[in-house]
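Heads up, one of the protein chains got dropped from this complex, but the rest are sitting where they should.
This part shows subunit A:
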């Protein structure tokens, strides 16, 4: 009978091991919830990590205690590239594990939902999710960040806009105006040439290549594309090797083959982080980024590449269309917006409690605390109205950028199309011609979106 007893002991050990996972009862009979985000104290998105640990978790645990419930909330920090974070979360969810409340880029919602990794909120949290007080405060365009196929999967955290950041100190050295607003692509190139002449090592940084991942699409290829009046997906078709795409690649070619940009920076594994550091060190003249750059990168105290004199030295301008009036909807200036959402893990053993945590995280009080005095467009109108006036950059994005911005298509195949577009810019950076890069982009696109019938030229 000994083998049987050994087996029983093994089984017991296995059971007790599996009970140690998240959500299992802890020593004091309380429940444990886990939050994860691509944020880490002292590193990437430090403000979010600090807010989660120092404000959110103690407040939520206290609020639950007041109701007689013992709840422990753990924060799983990450500080990696967005693509790596996405892979990690996908693998977590695939193996029915992972945190209870998960931070996602809104653009991933479609593919995660199709894979069955996340479920609509009214399924995971129940009808409470539909009656949440916050919905009335979130504009539909922002709500749509967490929507796929007409169903709400996540609560949006806010939105953002892309602008051109420039170093005013370098501009003064090159004889360029302190309040700069280019009106065409040519004026960006002209400013770059002036900066180059004044000895600025890297006049322009327009993200390119695959190492930068989605940052290449969001800060480079897509805002340029809408600047030609075209969109990556419109009227049910994807944009192939059209004249618009060739114009975008042509602009890249001008930047990266004439010494206005640093091709190496686009190829290096950590090129984007390095570009931030170089901007902060006064080596880059103009850099296209989202307002994330302002509040988390060059932010004087908590930024990853802090600039103590940010408010004085860093200027921001709208991204111009190729020529005035040539942008999408006939606009003179363009931008791209996205935003992060938080979703519930459908495998969470404490889904109801996780929803309470999630909605608490998105309450007006928590949202305000999360700002901690920095500029960010939150999802909530009530909070935005209060904090809008305090920061000129926030005001600029909210008043000037959001009305003219564009969004990426919330389709599951988009991330793959984005990679094809990134590869086209990588081709340019490594010296290939516009025609070559465009042709190879169209070839890849055909394989992704199901043939030439779904492609517009």
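Just so we're on the same page, a contact is a pair of C-beta atoms (placed from the backbone, for glycine too) under 8 Å apart; a residue touches a chain by one contact, two chains touch by 3 or more; residues count from 1.
Rule of thumb we're sticking to: contacts and distances are computed from a predicted model.
Engineer: Can you tell which of "Cupin domain-containing protein", "Carbohydrate ABC transporter permease", "Transglutaminase family protein" or "ATP synthase epsilon chain" UniProt lists for the chain that's not drawn?
Structural biologist: Its UniProt record gives the name "Carbohydrate ABC transporter permease".
Engineer: Given that one chain is not shown, which residue among A:83, A:187, A:273 or A:332 touches it?
Structural biologist: A:83
Engineer: So one chain is hidden, and I want to know which residue out of A:51, A:75, A:112 or A:166 touches that hidden chain in the complete assembly.
Structural biologist: A:112
Engineer: For the chain that's not shown, point to the residue among A:96, A:237, A:264 or A:329 touching it.
Structural biologist: Selected residue, touching the omitted chain: A:264.
Engineer: Among A:419, A:438 or A:455, single out the residue that touches the unshown chain.
Structural biologist: A:419
Engineer: Of the residues in subunit A, which ones touch the absent chain?
Structural biologist: Counting over the whole complex, subunit A touches the hidden chain at residues 83-84, 87, 90-91, 94, 108, 110-112, 114-117, 209-211, 264, 267-269, 274, 412-413, 416, 419, 426, 430.
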